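Read through the structure below, which is laid out as structure tokens, and then see the notes.
The complex is shown incomplete by one protein chain, all other protein chains being positioned as in the whole.
Labels run A, B and C following the written order; every chain starts at residue 1.
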Amino acid sequence: MAWTRDEMAARAARELKDGFYVNLGIGIPTLVANYIPQGMKVVLQSENGMLGMGPFPLEGEEDPDLINAGKQTITQLPISSYFSSSDSFGMIRGGHIDLSILGGMEVSENGDLANWMVPGKMVKGMGGAMDLVAGVKRVVVVMEHNSKDGAAKFKSRCELPLTGANVVDMVISDLAVFARPDRKSPFKLLELAPGVTADELKSRTSASYQV
Amino acid sequence: MAWTRDEMAARAARELKDGFYVNLGIGIPTLVANYIPQGMKVVLQSENGMLGMGPFPLEGEEDPDLINAGKQTITQLPISSYFSSSDSFGMIRGGHIDLSILGGMEVSENGDLANWMVPGKMVKGMGGAMDLVAGVKRVVVVMEHNSKDGAAKFKSRCELPLTGANVVDMVISDLAVFARPDRKSPFKLLELAPGVTADELKSRTSASYQV
Amino acid sequence: MTGSASKVYANAREALAGVVRDDLTIMSGGFGLCGIPENLILALRDCGARGLTVISNNAGVDEFGLGLLLKTRQIRKMISSYVGENKEFERQYLSGELQLEFNPQGTLAERIRAGGAGIFGFYTRTGAGTLVAEGKEQRVVNGETFVLETGLTSDLSLVKAWKGDTEGNLVYRKTARNFNPMMATAGRVTIAEVEELVEAGELDPDQIHTPGIFVQRIFKGTDYVKPIEQRTVRKKK
Partner (left out) sequence: MTGSASKVYANAREALAGVVRDDLTIMSGGFGLCGIPENLILALRDCGARGLTVISNNAGVDEFGLGLLLKTRQIRKMISSYVGENKEFERQYLSGELQLEFNPQGTLAERIRAGGAGIFGFYTRTGAGTLVAEGKEQRVVNGETFVLETGLTSDLSLVKAWKGDTEGNLVYRKTARNFNPMMATAGRVTIAEVEELVEAGELDPDQIHTPGIFVQRIFKGTDYVKPIEQRTVRKKK
């Protein structure tokens, strides 16, 4: 039985460590904030210029000057600070963020990530995704294992234009978790969702991986 | 009769314009602040991180956290702002300062400036001088016309290591003022100190200049 | 653009007078609809300048922000990182009426900072191995590839701050800061609109985000709408 979106987010949250500075992408990655273990301190960075992102505001307390990178209204915390976009991406590019969790369209077996454009479709832009994968120390991609038409999204090589080359450290799908110790190593299967067999996973994956 | 240091500073002050942002070097250039015409607004930048530098403090009001680039105690004004060294030199390098007035050891007829080191002597460092001459829109050098041994300081070419190549727009010495309309043009003699003859000037200058 | 003639203008229209013409390159601050120069965008629409190249992280929405200038076809080209919220943008782009250059958001921010700080170009890891690097110089250092990106400047930068003083010193509020500080440094002329305009001396000089040297004109904006694109709330527990 495949993991739900929330289960995937909860699994991604297990990659958090006490004291981490973390950037969460839009979609399932945003849900990771709900699974930060009690007592663990994790500081969320929002690339539009904030460190120490708080929860969504209560109704009536929305502040249009206070949004996250998904343009959602948020709140500040006692630890928060604000800064410019260039300072924010200096922080990202300079390797000061410990972990980036973001969505993907395709990940290749050598760690390439594609998540920003589909040729022939309207392209909305890469936003900060290329900066995040190029700058953050560790990159975890959370995505459905297969696309709607059943095609593998963890594949031998990406067909879509890349967001970054050799930038992914871990893939969490609804079927399995793959990771590698460094960016010179191949991915290894770490976990299978309950009821998913190794053979089924293999048949739904085009990437090579160690088991 | 050669101009005094104060007369040279006063002459340099005539290059100020209303609304200018100006950086003044150490020595005679510092005196220029005393000759800003009444009613003219000139904002002084200090490259260690301040815009809107005020006068020296009254005795007893010195603040060790408030110094200029010459490490002298200064004061702030209602218009002042503070910033980091990288922001300060972004301001300088980015061409936002209208005028830099600084001292020189040698200026060449093609506008090279040498004012930071004498080979064989202890070198103290260039500080911000190279950044200023490379970044500020207009550079005025104020210096004695001849060195103590009588050698010309405005010369055909600099013998000392350069601070910047083709960066000087005007030379104000104790004997004369030379300027050029742009950095492709030769210098032209604009003014002679009282009692200094054109021939005397020529004999004490090794640079070519238009008269 | 210096001159101790006051930097203070009555409103957006007067602040734009004499500095806008067709075919300019204009930077416009903001992230999404947060921290955008609302008054200046409206005045820019009303002045009718055309053929503009606009550098802005986003392109507004159909009925607000830079979307208004797309509607009137005043924009020839956008340099942005993300333009997902705008149908008219999509239509003009797909029909070839609008040119578009995408930059990674951090690269865009850094290019603008570089332009303002007199840096010709810089080497970044961002975009290496992607379409963004195509046609650009690259260098490999210790096995890592860096892409050369160049500085950006504008003829006119339009920024929005929270407070400003008569000297042009600016203070931003929360995440409305975003691209505004860099854009202020990169304009040959920079116009700032502020929610509160105070006398010089009222802002703490240690707390000024944009020193007045970067701002040639300033005015107090009015009728701020500040639309929220994704109003998201939590339940009271």
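Throughout what follows, a contact is a pair of C-beta atoms (placed from the backbone, for glycine too) under 8 Å apart; a residue touches a chain by one contact, two chains touch by 3 or more.
What you are looking at is a predicted structure, and each value in this text was computed from that prediction instead of being measured.
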{"item": "Chains in view touching the one left out", "value": "A, B, C"}
{"item": "Touching the absent chain when the full complex is considered, from B:Thr4, B:Ser86, B:Ser185 or B:Ser203", "value": "B:Ser86"}
{"item": "Omitted-chain contact residue, chosen from A:Trp3, A:Tyr82, A:Trp116 or A:Phe154", "value": "A:Tyr82"}
{"item": "Listed residues B:Gly125, B:Pro181 or B:Pro194, member touching the removed chain", "value": "B:Gly125"}
{"item": "Contacts of chain A with the absent chain, listed as residue ranges", "value": "17-21, 40-41, 43, 45, 51-52, 76, 78-83, 87, 89-98, 135"}
{"item": "Residue ranges of chain B at the interface with the undisplayed chain", "value": "46-50, 55-59, 61-68, 70-74, 76, 82-86, 88-90, 92-93, 112, 122-131, 134-135, 161-166"}
{"item": "Residues of chain C (touch criterion as defined above) contacting the omitted chain", "value": "110, 114, 117-125, 139, 141, 146, 171-174, 177, 205-207"}
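Convention: only the chains that are shown with their structure count from here on.
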{"item": "Chain occupying the most central position, where position means C-alpha average", "value": "C"}
{"item": "Centroid distance [mean C-alpha coordinates] between chain C and chain A, Å", "value": "28"}
{"item": "CA centroid of chain B to CA centroid of chain C, Å", "value": "35"}
{"item": "Centre distance in Å when chain A and chain B are each reduced to the mean of their C-alpha atoms", "value": "54"}
{"item": "Residues within chain C bordering two or more other chains", "value": "113"}
{"item": "Two or more partner chains touched - positions in chain A", "value": "none"}
